[in-house]
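What you see is the complex with one protein chain gone and the rest in place.
Our next item is subunit A:
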Amino acid sequence: MMLRLHDVLFSTPSPKVAANRGWGGVRVWYNDSNAGHVSYHPNTDSSPKNSQAAPIVRATTQSKSPVHVSPQLLCLVFSLQSTGIIIVTMAPVAAATIEPVPPVRPPTPPPSDPSRPLHTLPPPFTSSNLQLLAQGAEALVYKTTFLSPTTQCVVKYRPPKPYRHPTLDKRLTKARLLAEARVLVRAGREGVSVPTVLGADWEAGWLVLGWIGGGSVRAVLDAWADRVKNRIKAQEDEIQGQDPVEIGDEGMLDLMRRIGICVGHLHSIGIAHGDLTTSNIMLKSPSPDPPSTTNGQTPVQSSDSTGSAVPSLAGEVTLIDFGLASHMMAHAVDEEGAVDLYVLERAFAATHPAAEYLFAEVLKSYQGSWKGARGVLKRLDDVRLRGRKRSMLG
């Protein structure tokens, strides 16, 4: 399969995807505002914002120079005049985003609507009824209401990127938003608990999703880790040598099983999440999605013996943030599924060393949740090994 250079740029994963998937070697490629120039930033963290920082390789190629893409090897072979052959390993991208793009015209100055600063939302979201939740590299996320005063939602807005070619930027924004919405609708229809898709304007760059009341698994794990620390301290004061991980009570283990089943369900319908961190797994509070305000209860807060608040473990395990999700190609299911699990494992490990014990329960229930699970778990070992090698190299 031959693609033109700018086609590849169009479908190159974002720095974040590349980092998440742990692809080594040349990691990040993106188009400078100059079409036809390719910058290589060896550091996955080098965001386009810092593109002033001198790249190690800056090669000028004609945007027409052919690039060979091998879907089997999942790698791109770039031929650059100055540096010879560079192999770029990358994850396969959603089929929808690999589409021919008309030749990029000479760059025009970045689009700027001087009447509106970049970080305000486009119409109709101009009222004060907006609460900023997150401002990531890709999207702004606000909480608001939509369609009815009681329908709480989030608006995900992808602002234009001034350093990108305007036409390319529009297409990219639209393709990514659409891909996210399509995956959400598909997953929802297959019975995976995800936010409802309430509305969108692809050209304007916004997508409205139903609100998931309830906390994240990350909050649950953090609270659990605090309890573990307290317990270990108490044990050091009293009886020694008892296994601290026994603190994982039945409620936590049950939650882990539900997470494993949910991820397995998602993989079983051929979708990889792409950013499966513990913040992106929520516990949806029991009240229905469009809540009738009369009994829109917040999740119950119970207390443990030490009296500190414990986030509720009740609520349906619900996945959010499908901005990096993709339909897995048949030959890549093991790999993409394993990368999802690996990302989740790292997120658990970052909470507390003892969380490994909880994650084992996630994997156990994942294994029994769908028929492709064995292959994925087998591949997980390879992915872990790659990850370890990478961290040894620094």
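Everything that follows uses one rule, which is that a contact is a pair of C-beta atoms (placed from the backbone, for glycine too) under 8 Å apart; a residue touches a chain by one contact, two chains touch by 3 or more; residues count from 1.
Assume contacts and distances are computed from a predicted model.
Visitor: Unshown chain, UniProt name, "Peptide chain release factor domain-containing protein", "EKC/KEOPS complex subunit CGI121", "Ras-related protein Rab-2" or "Conserved oligomeric Golgi complex subunit 4"?
Guide: Its UniProt record gives the name "EKC/KEOPS complex subunit CGI121".
Visitor: If the hidden chain were put back, which of A:A200, A:V220 or A:V362 would touch it?
Guide: Checking each option in A:A200, A:V220 or A:V362, the one touching the absent chain turns out to be A:A200.
Visitor: Using the touch definition from the top, which of A:A134, A:L147, A:A234 or A:A349 touches the missing chain?
Guide: Looking across A:A134, A:L147, A:A234 or A:A349, the contact with the absent chain belongs to A:L147.
Visitor: Which subunit A residues would touch the chain omitted from the figure, given the whole complex?
Guide: Residues of subunit A in contact with the hidden chain: 122-127, 129, 144-151, 178, 181-182, 184-185, 188-189, 196-204, 210, 288-290.
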